[in-house]
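Would you mind keeping the following structure in view while I ask a few things?
In this view, the complex is presented without one of its protein chains, the others remaining in place.
In order of appearance the chains are A and B, and numbering begins at 1 in each one.
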Amino acid sequence: MLALLGVREIDALFDEIPDALRVSQLQGVGPGLSELEIMQLMRARANCDGAPLCFLGAGAYEHHIPAPVWSTVTRGEFYSAYTPYQAEASQGTLQSIYEYQSMMVSLTAMQASNASLYDGATALSEACLMAVRANRRSQSARILWPRSVHPHYRQVAQTTAAGQGLQFETLDYDRSGHCVLPELAADADLTALVIAQPNFFGVLEDVHALTDWAHARGALVIALVNPTSLGVLSPPGQWGSAGADIVVGEGQPLGCPLSSGGPYFGFMTTRLQFVRQMPGRIAGRTLDLDGRPGFTLTLQAREQHIRRAKATSNICTNQGLLMMAGTLYLALMGAQGLERVALTCMARTQELVQALCALPGVRLAFSAPRFHEAVLLFDRPIAPFLQALAAQGIIGGLDLSVHYPELGPALLVCATETRTGADIERYARALGELLT
Amino acid sequence: MTVQQTAPAQTPGDGNERLPLRERLIFEYSRPGRGARSQWPEVPPGVPSIPSALRRREPAALPQVSELDVVRHYTRLSQLNFSIDTHFYPLGSCTMKYNPKACNAAALLPGFLMRHPLGPPELGQGFLACLHELQEMLKAITGMRGVALSPLAGAHGEFAGVAMIRAYHRARGDQQRREVLVPQAAHGTNPATASMCGYVAREIAVGADGDVDLTALRAALGPQTAGIMLTNPSTLGVFERRIAEVARLVHEAGGLLYYDGANLNAILGKVRPGDMGFDVMHVNLHKTFSTPHGGGGPGAGPVLVSERLLPFLPLPIVARDSAADGRARFRWLEERELPQSIGRLACFGGNAGVLLRAYVYMRLLGQAGMRRVAEYATLNANYLSARLQQLGYEAAYPQRRASHEFIVTLRRAAQELGVTAMDVAKRLLDLGFHAPTTYFPQLVSECLLIEPTETESKATLDEFAAAMGQILTEARQEPERLRRAPYTLPVRRLDDVRAARELDLAYRGAPGGE
Partner (left out) sequence: MSKIPQELKYTRTHEWLRSLPDGNVEIGISDHAQEELGDLVFIELPQVGRRLTAGEACAVIESVKAASDIYAPIAGTVVATNEQLAQSPELVNHDPYGNGWLMRLKPAQASDQEALLSAEAYGAVAEAG
């Protein structure tokens, strides 16, 4: 090979690089390991954290993932394929995307879906930017959201929207955990209202009233939903008299393991009239030269590789493999399976709440109907007993004192279908001993 | 020594065509009442009631299929795909190198897989140790001073980088900086990112030799310049030789330099962006560090900074303390420790599973391995470029060394034979190769951007060259054949216009709003 190139050694191929820039040693990178050595190291590291019992949700939920999901998704043909830009060589990926889009449209009762965004939080940011583009009547770029939207989601939206002129206004929650609507002037210019269902506290909002309120004021409705809950709850396309306008959320509960925080996937669905304002890739069905049906990426003119500075977003890589996991999960569970998962989670959380509220000084913060999380109030600081529980291999929940100090000592707990009665008993016993 | 042969290339009409597989939609397997029942939980008693107004009335129209239906359907779909595991995939700018399976095996270890992101750090020391070491290695490789792992993709990292540049100027009280410079050949995410941060993207011309035009640069620089976004080697596949001068000019004008790490594979272990004068950069873990592309994602785009941008890094970041017993203790940095941070970019700490895979890959390579990556990626690209030129293809920058990728232009073939880069790409699919990147960078007409990567053998490169030779012959003798390729895939060329005009984005059997 070198002979063809007319050089004596590989290093000659780097001769256009100024000598001053060349390094021969990287301080801080050691020698290479064999596969055996790295697996030994990784096993030791993975094991040192134990396998704690988890009663924490707050945006990432432990669900049973059917075995066929990851055995299929990690097939090399899916795992090591690229974005399907050469459609004829990527019908597997493209058809999967189309099926995913179809399932999400149906699950949310909307009309069009994209092929995933990074996560629920960035999906919410994108939805806010999309609402500004799509709401022609509004000039204000004013977005209302309740404090009971996940605190990290609001932080992410603020970081992203800072350069693009969005104004966020925060609404309070009342003693039942529900969003409180503000009094507005008759001519107030509002771009969108974010409705979280369930909200961060697990409480169920009156989505119909909130949707109609927003539409009556010329604002678009951004629905932020838990996908498992759509097995039992009214889908955003059927909220109020006209339905939500943009739907987003975290897809992790659909077939993605907790995996220390990622990768997950954000989903987004919308009305057909807004489809050109929707960021991310979209697959469409069409015909080939012989008149046979096939799938291809479409509406690409909105994306960064064509529209560049005026693109709907700078997103390029998405969360394709996780979207596939979501597709397989939904295909395996179906509507009936998803409903059962949702109901089981609600029952388990109810059981957990009852067991813990029987302990001294523990009471429920919000008595309103909820999905699969609840806020418990304590008569003493949370951190010490949470730490003690961790030492026993139990992750008791999320301490809310950082983001919601007004609640006093408060803990967000969650029990999914993966928690058994015995697990709940173990938690209650351990906590009971710590509280007495 | 025997050389592993790949399957013989298939020429349509020689009786060896693979029957294109067709596969229905999963919805078409549905039968009422069918389901993967062993996956459904038994609902216990005591389900709290849901207010009837909030209850779902009709079930979603998801498929009603058995587990075997699902496995068979998606397995068959997988067989309709080209992938690195099945095909040579020389997609320029994407670095389609082999993904070692060990990376996946390690990331799927239960201790990592089952861990909740908001769990207490004392129950995450193993995981945090991996992340901290990853942070340190990335700094060493790039010559930068600070790092954040949370951006979820390259474009996301770009956003963080430009947002930090904006925060830096604001902190200095400089409100004048409104432009970000971008070479004409830049990747589309660069100007898109500049817009997202409220900047105007201003294009700088590139000279005929492939380097940024310094005269144009000087003319564009001024008090309105926030910074410049560059890739090096550039998207044209050549090293920006005067980068030190570019850095000096931009810094003198008060601007900062952003490095798009997409092409790091060409210089891994040999050159560090920090030494070139860059102030901020991102790394594409799914390119240079071999995490799987997954049909479009997930990726990860950690961002790295020089001294002056340290205060603005996005959170969270892993910190290391020494405990009383002298051992390392890892934790997350708190907001009060980084009060000028641009903030949070993702709900949790980043694409952890991707970060772990990249960590394992780096440990497998080690220092010497990293240098070999750059050496063989560059050797393979230069070799392939020479072979194709021998066959009669026109290189866009024949007088330059190729980096890890190179551009071939079909503008003459397009004019003389009516055969385009797209036609060549489609015919390559018939011959068993995934096509290179087409029509990027936009600066070169009818171009193919070819990146073989270091994990391909000479034998594979020679087979690819042979296929390209065959295509050139066909172009001269039977151009119509090329224009209607491919022939042997599950579908022929697809009607993009129809796809965009008559939108069919979801199966109609799924009830939607309409």
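Criterion: contacts are C-beta pairs under 8 Å (C-beta built on N, C-alpha and C of every residue); 3 or more make two chains touch, one makes a residue touch a chain.
Computed from a predicted model, the values in this text were never measured in an experiment.
J.: Which of the chains on display does the removed chain touch in the whole complex?
T.: A, B
J.: With respect to the chain omitted from the figure, which of A:R43, A:R276 or A:R426 is a touching residue?
T.: Checking the options A:R43, A:R276 or A:R426, the one contacting the hidden chain is A:R276.
J.: Going by the contact rule already stated, which one of B:A219, B:A328, B:A368 or B:V497 would touch the omitted chain in the full complex?
T.: B:V497
J.: Check the options A:Q300, A:Q336, A:S401 or A:T420 and report the residue that touches the missing chain.
T.: A:Q300
J.: Tell me, which residues in chain A touch the chain that this view leaves out?
T.: 136, 276, 300-302, 306-307, 310
J.: List the chain B residues touching the unshown chain?
T.: Touching the missing chain: residues 496-497, 500-501.
As a working rule, only the chains that are shown with their structure count from here on.
J.: Rounded to the nearest whole Å, what is the centre-to-centre distance of chain A and chain B, using the mean of the C-alpha atoms as each centre?
T.: Centre-to-centre distance between chain A and chain B: 21 Å.
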